[in-house]
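Every protein chain of the complex appears in place save one, which is left out.
By letter and in written order, the chains are A and B; residue numbering begins at 1 in each of them.
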Amino acid sequence: MGIKEACSEIVKITREKSPLVHNMTNYVTVNDCANAVLAIGASPVMADEIEEVRDMVSIASALVINIGTLNSRTIESMLAAGKRANELNIPVIFDPVGAGATPLRTKVSQRIMSEIKLAVIRGNMSEIKCVSGLASATKGVDAAEDDAAEDSGADIAVNLAKKLGCTVAITGAVDIISDGKRVCRISNGVADMSKITGTGCMTTSMTGGYVGACGKAYEGAVTAVAVMGISGEISLEQSRGTGSLRSGIIDSLSNMTPEIFLSRVKIDEESY
Amino acid sequence: MGIKEACSEIVKITREKSPLVHNMTNYVTVNDCANAVLAIGASPVMADEIEEVRDMVSIASALVINIGTLNSRTIESMLAAGKRANELNIPVIFDPVGAGATPLRTKVSQRIMSEIKLAVIRGNMSEIKCVSGLASATKGVDAAEDDAAEDSGADIAVNLAKKLGCTVAITGAVDIISDGKRVCRISNGVADMSKITGTGCMTTSMTGGYVGACGKAYEGAVTAVAVMGISGEISLEQSRGTGSLRSGIIDSLSNMTPEIFLSRVKIDEESY
Partner (left out) sequence: MGIKEACSEIVKITREKSPLVHNMTNYVTVNDCANAVLAIGASPVMADEIEEVRDMVSIASALVINIGTLNSRTIESMLAAGKRANELNIPVIFDPVGAGATPLRTKVSQRIMSEIKLAVIRGNMSEIKCVSGLASATKGVDAAEDDAAEDSGADIAVNLAKKLGCTVAITGAVDIISDGKRVCRISNGVADMSKITGTGCMTTSMTGGYVGACGKAYEGAVTAVAVMGISGEISLEQSRGTGSLRSGIIDSLSNMTPEIFLSRVKIDEESY
């Protein structure tokens, strides 16, 4: 079974299994993350209080950590939940939002990567370069133009994946996903998706759903990135601007089937 | 005047009175709660800082407490606001989101029920069973399938309503609302509403608006649950997926009239 077929199967089983995804995420895009997780057939729960996160993650199939609006209280909760997830072999998906934009975000990202065993890291090129220890320009939470044009993305993804023993997903005009041995390039998606806040965060939370359902970090991440790209394409065809594009992406996610996935996906995989 | 007519009258007077609803709710669905409250003609305000919640609730017609993303800071604020509301005879509506999912949520729910006199509790079957002290399965913030199939819902609602001297609303495929003497069953709504986050939270916040306008806990809760169900039905007819279903629910709420209500509502009431 090739990667396309494997991913289309994950689309299907996620609706059957409806895995619970514990999201510790930012208050900007959290509603879209919850609706995206529901739209792909999984079940979201949000909890960030230190007194309950260990309990909540224990009943979840995946934990998503997103530092988009981190604070001193939630940083400790994220670390506690991540460690508990590790003890229970529950996959942890990490989104280093804005790593490189401030020293705090860079430092917390490094702490999360060193103290928690991650299944997947997903970010834009500026963020992934930053957490890889490479020089990166940055502009808040969006990828810098110089970084977006980076042509050594596959090397960066492979190296970080090998270093951390996890899957790395770099999303951009062309998405690159690697587990250190395989490299996937996905060319679905439309430029206007960068004009909506949260397409990255949603992809990370959806990764939690897909990995939680199938138990495979690399395949789950590829599925999430491709499904988001395809949904953006379908939505753009019917949108009148970025407001309806956003709403339409959730529509398209909720309508996604293995058949639509296979007919639309543009994916290229190679060994590395 | 029967229950249908009483509720249709509440739909009308809420638009005339525009009661202020103080919402202490979660950061996942808060925007939808605010827009739902506005759509039914009431006015929402959100405040959770302990230094101001007593003042804010004092100018409100109802207080909504929703523990969807509770934390140690907001728990204390919720208790303080609830006690002040009690002193001023302002109705308090409680949504025990995720009760049973973690010990913290169960414990905080019990504390709120014992320290604050409630007008209405609204939850799904898993949550209401949990706060009733009954064994319940749970899966994050969604009702467990076993619980959703519970056929003793009326007994559970009546017993909790009598115990706390308040109205209990259990929402699901068929909604059950009781004040301990009357039991209402509402069969409006569509299954896809469970694929959007926040339909429950919105119903709770709308209950604040309706109860705040009419001063009657049971009738206000029945109105909120029925109006949400009807709005889901109307929205589904025009939706292309869960994104447009969500946006369409707010549309339908904003267009709701006593006439639409009476022509659509499916309600069955009996004494108990």
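The criterion applied here is as follows: a contact is a pair of C-beta atoms (placed from the backbone, for glycine too) under 8 Å apart; a residue touches a chain by one contact, two chains touch by 3 or more.
Since this is a predicted model, take the numbers as computed values, not measurements.
The residue touching the chain not shown here, chosen from A:Lys4, A:Arg84, A:Arg105 or A:Lys129, is A:Arg105.
Within the full complex, the residue among A:Asn23, A:Ser136 or A:Ser247 touching the omitted chain is A:Ser247.
Against the chain not shown here, subunit A presents residues 26-29, 31-32, 68-72, 98, 101-105, 138-142, 195-198, 239-244, 246-247.
Where subunit B meets the missing chain, the touching residues are 20, 22, 27, 30-31, 34-35, 38-39, 43-52, 55-56, 59-60, 73, 238, 246-255.
Just so we're on the same page, only the chains that are shown with their structure count from here on.
In whole angstrom, the spacing between the mean C-alpha positions of subunit A and subunit B is 33.
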